[in-house]
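Note that one protein chain of the assembly has been removed; the remaining protein chains are unaltered in position.
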Amino acid sequence: MGVLEGRFEESVITTSLEQAINWARESSMWPMTFGLACCAIEMMATGASRYDIDRFGAGAFRATPRQADLMIVAGTVNYKMASRVRRLYNQMPDPKFVIAMGACTCGGGPYYKYGYNVVKGVDLVVPVDVYVPGCPPRPEALLEGLMRIQDKVKGMKDLTKNQPLDVPIPSRTGYVLVPPELSTPELADAWAKKNKELATPAKA
Amino acid sequence: MTSADIISALEKQFGDKIKGKKADAIDPWVVVEPADLPALCRFLKTDPALRFDLLNCISGVDYLEIDPKKVAKAGFEPHLEVVYHLSSFTHKHRFVVKVLLPRWKDGKAGELPEVPSLASLWGTADWHERETYDLCGIRFTGHPELTRILLSDDWEGHPLRKDYEFPLEYHGIRGR
Partner (left out) sequence: MSTATLPVLDPTIIEFDVRTDEMLVNMGPQHPSTHGVLRLVLRTDGEVISEVIPHLGYLHRCAEKIGENVTPIQYIPYTDRMDYLAGMNMNLAYSLAVEKLCQMKLPDKALVIRVIIAEMNRIASHLVGMGAYGLDLGTFSPFLYAFREREMILDLFEEVCGARLTYSYITIGGVHDDLPDGWVDKCQKFIDYLKPRIEEYHTLLTRNQIFIKRTANLGIMSKETALSYGCTGPVLRGSLDASKGDTAWDLRKTEPYCGYETYDFKAIIPPFAEAPPEAVLGDAWHRFYVRMLEVLEAIKIVEQALRRYRPLREEGDKLRTEFERKQNMLSAEDKKKEEAKLNAEFKTKYSHRLAPPTHLPPGEAYMETEAPRGQMGFYVVARPAKDAVPLRVRARSSCFCNLSVTNEICKGCLIADIPAIVGSLDFVMGEVDR
């Protein structure tokens, strides 16, 4: 740290306020107990004796969103639960982070095709920072996801660069406007046929 | 008691109210009209030789072939079935009762077919009937509170009907 470095006694270190804050934030990441389904058991296992998430400062599972920094969405989110997920997310204080744990929260997982009631990825409901795939992910994978969150915190510049803390919540429906030539099945068929014709080289 | 004995006991008691039976099936069953169901079940539960005190399961089955290529060879007419699996704690035997229903009441699409509720006989029936109503679209008359149980209250349609169309969105969250 430039001119100040090494001019004081050994017990004094110099750093920037932002780095100090980020260091404190990343090493006391308090997750919310948000177990939904199977992945919750792996999340419990991560918190329990063998994997011991406490080593990373994230072992203080809070029951209330008001005391938590990190939401680990562990398990399938369905339409009935989606509004609750968002409501809980809104209650968390800034800065807040979300880990989408498991295939279901990443994008529907095994329930993608026939799951009429399953949200196809929790990122349609809340903004997600880190995706941890797996069905369910091993505890090591969750720990890796946590470390990626810590990396993200390390680089936060909300004091110096005025980087916004809160991320906009997705409000999109996820729809793409269907172009008029594809609006009905008949038109779409005709369009595909025409495309095919255009693609085949004319016979000499 | 073997299932043949149970069927003969039921036939002795109810005569021609038993509309169909299959004693050689893996799980033998009888078919009754919806209107006769409560009387039959009360008999099954209270008769000292039968004593079916556990209602294990109520399932709704939608017999409908949606694939037009397979309709000719489907092997059944479109209809709904409500299947009651019973077992006896006292005598350790099992039995199955079935009710056949049209897919829509009086053939009018959207009108749910009706079966009398068994919630007053077995506590299990309460939630199972709500679930069957929710997923299969069968109305149980006389049920204390027939509301959706698994899906949210504003859900449209009954997903376990074969012709159910998956929702494209629900409250702004896309479905596919």
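Letters are used for the chains, namely A and B, taken in the order the chains are written, and counting of residues starts over at 1 for each.
We take it that contacts are C-beta pairs under 8 Å (C-beta built on N, C-alpha and C of every residue); 3 or more make two chains touch, one makes a residue touch a chain.
Quick caveat: nothing in here was measured; it's all calculated off a predicted structure.
**Q** Given that one chain is not shown, which residue among B:4, B:23, B:57 or B:168 touches it?
**A** B:57
**Q** If I consider the whole complex, including the chain that's not displayed, which of A:78, A:105 or A:150 touches that chain?
**A** A:78
**Q** From the list A:13, A:63, A:159 or A:190, pick the residue that touches the absent chain.
**A** Missing-chain contact among the listed residues: A:63.
**Q** Consider the whole complex, including the chain that is not shown, and state which of B:1, B:39 or B:150 touches that chain.
**A** B:150
**Q** In the complete complex, the non-displayed chain touches which residues of chain B?
**A** Residues touching the hidden chain, for chain B, are 25-27, 53-57, 59, 61-63, 70, 73-76, 83, 85, 89, 92, 96, 122-124, 126-128, 131, 135, 148-152, 159-160.
**Q** Would you write out the residues of chain A that touch the absent chain, in ascending order?
**A** Looking at chain A, the ones touching the missing chain are residues 33-38, 40-42, 44-45, 48-50, 63, 75-76, 78, 80-81, 84, 88, 110-111, 113-118, 135-136, 138.
Here is the rule we go by: only the chains that are shown with their structure count from here on.
**Q** So how far apart, in whole Å, are chain A and chain B when each is placed at the average of its C-alpha atoms?
**A** Between these chains, centre-to-centre, one finds 43 Å.
**Q** Any idea which chain B residues touch chain A in the complex?
**A** 150-152, 159, 164, 166-167, 169-176
**Q** What part of chain A is in contact with chain B in the complex they form?
**A** 79-80, 82-83, 116-117, 119-120, 124-125, 171, 173-175
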